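All protein chains of the complex are present and in place, except for one that has been dropped.
Take a look at subunit A:
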């Protein structure tokens, strides 16, 4: 208590200390630059201070000499200074930049010095993320870590992101990594944030957490690193550590930015006159009378006539973020409290995402041996989501259709008056209610007791509460709700998870030769979800919206359901280091999961790894230029359990029927129980090399890996005679192999600072087998076929256009009545295994590329000059294909919907195009290789320029740091892709059907300005 009082007094700055007992000092780096913010502690006491803006500090001296001051600053090696007497001159403290090998990396259930690491781990510094506008932390990984593929699946603010670390392992199971947030493992299952009511892109469950709370991100990639997470490690693990308070004076930081976003680009579509001509051509092709007279066509050519639907739908949208944090602490208590407001308007009218969040991190040393702490964050996130028909409709609405109709009740036209009755997408955006609200409370508390020297026991208890509420109303005045007189739907989904972890760790250096770091533990985790959806239709008025389901006169079935999963685990890891040169890590985890079959609930996941710090061997030490050289080798088995609960059971499903004109309930099983359903296993081998050159000015990390995933959790098709179509079974295998390279260089130090971080990775994915008799799994135009990568595209190959005079009787046709101007395809095969003279989906589709990139890269350059800093991130990928379904629809040429300007070059008797078919009202709906486009791109992802006011100025106004910055995101994209953006995935996190661009909310570019203010 006494200590506490002194600290409080000190903190309040009213402690009275005699001036003659003060030690003065100056903290500098080895180039002589003064270092503010360093913590200076008198060892063995509670006295401490922090260096000021000029690097100066004062600390009261004790009565007894000598004493030791310990000086700490992130990024620098700790320094101790012994004081024998009070000198008049200030003490110079020179801090050396921290050695790479001494950097601490967060691994599962502990931390490790980089030098002792045996596994493949990428770390991302949050310095790079300053002022980068991201709605969720997973977006921060893009272009900043080797081997991590980040795909923003949609431009809807707050929407989901797909992350694949070292390629995708699973065909039907999930491929997203495990996130461990302050020790709490979270699989980012976006379905928990989706009650099933809101239509359109799913909102990312991770967007509920404030990215500016993050201190560091460590990505565990190989089996040595991930095996400690056993059954959930196979897709990689992303460890998130949030900001903690530090002993020292209170720090108050405000960070805020405001900016505007606009759509990356719009697609070139026909104008009103061009479309009218196409319509007439299509009608003529069906021997029908034209829809537009020459006079009408002429008048449609006047300026300002016709509707540009894209122009009406897109807007300049605001984005803003405000974070305020308080942190500090003394030698016994550390705290950090933060609050955040984030609001991103969508570039489509009326869509947005908004988040309010707060976080508290608190750690307290209760005694010398016992420490406890808590971290908790709460948030409310809301989104107005653009319904999924909006983008297709605004592309396909004929330009002769007006947006507004003064005679209609709501002022909008209802729908296209042409053959395809598309709803007015602008009316949909303005009048449809389609919203989701996510409330999340996430946190854990721990107690850690030091039983003996180096031996610690830790117990933690955490919870993750995720409550989702969704509302939708289709007004009767909109096309979507007109048929049924308005339809209201509300949904709730509540997921309550808890986690308990109990670990015993032992860390001891026995002699200069032997060091041991071991951990064993028992953990248990459970999660329960309850989901309710209620709906009603046919309302007297649209006024109620979704607020009065009782007012609907048409009954609609409501629904509810429940599911729960549990996981019980035993884990252990031993790191042994010999002479600081040879490191051995052995890890094992046993997981029991409720999701798997009764006979196969338990899995065992071992791994072993070796590393050799060659750099510490004398024969390397003597080479002046090599400052660090390490070889790493690891192998192990990890798992994947991401299937829905109850998959192994035969569930009795509800089927209703009618007797006496009344509904009766029926029940029948929906599948065959599979008590043997077990883990999907990934065996992974990794060989890596870490090289530091020229006093670590150049650091290179190179990894090669091979992963084989077997016993896939595969939804295997069954003979229908069983009564069922498929059953989840452990069948088949997939391999991924690749190389990862990251190079970090310090190009210039001192007045002009320049550092470069380059990451590059390749991955080659191949399906090895799919179970007995199965050679392919097809979903739409995507296929997983033995010998090919998952997510290959299966389409017809075009062979030009039928020309006048072609021998239609003998050439292979898709439709019997194909003629001049119709699309030709290559006759690949037939029922007898050879070309049969007709084109069919069954026999003539071939694999044309796949959605997985051949390589990914990111290049970050940081420059500093005086107070200025500049961050430039170039990022991209190469070799992946995107199925441009938007374009396929826009080249139908039916005259029912609008078309791409490519249709201007359509086949006519006088324009014998060999690429674009003629206008035709009912073309066969096919997907051909021309729409499987190259999705490679290079993007100037981030360009950020900051200026920090000199300490001399800020110091006068009581501010320790003030940085102003401007940022441009997605400023330039170089790509051959003709759609909105090559970074797209209609099917979000699905692996098999990735890379489909079909009416996806387009991406944006952002310009913003902000400031960071620290007191």
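Basically, a residue touches a chain if its C-beta (ideal position, glycine included) is under 8 Å from a C-beta of that chain, and two chains touch if they have at least 3 such contacts; residues count from 1.
As a convention for this text, contacts and distances are computed from a predicted model.
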item	value
Options "SusD-like protein P2", "ABC transporter", "Paraquat-inducible protein A" or "Penicillin-binding protein 2": UniProt name of the undisplayed chain	"SusD-like protein P2"
Touch with the omitted chain, as defined above, among A:268, A:723, A:787 or A:909	A:723
Touching residue (missing chain; options A:668, A:834, A:953 or A:972)	A:668
Options A:655, A:694 or A:868, residue touching the unrepresented chain	A:655
Contact set of subunit A toward the excluded chain (per top definition)	287, 366-367, 369-370, 447, 449, 457, 459, 483-484, 500, 502, 522, 524-526, 554-555, 557, 560-564, 566-568, 592-595, 598, 601, 645-646, 648-669, 672-674, 676, 717-725, 727, 729, 772-774, 816, 831, 840-842, 922, 924-925
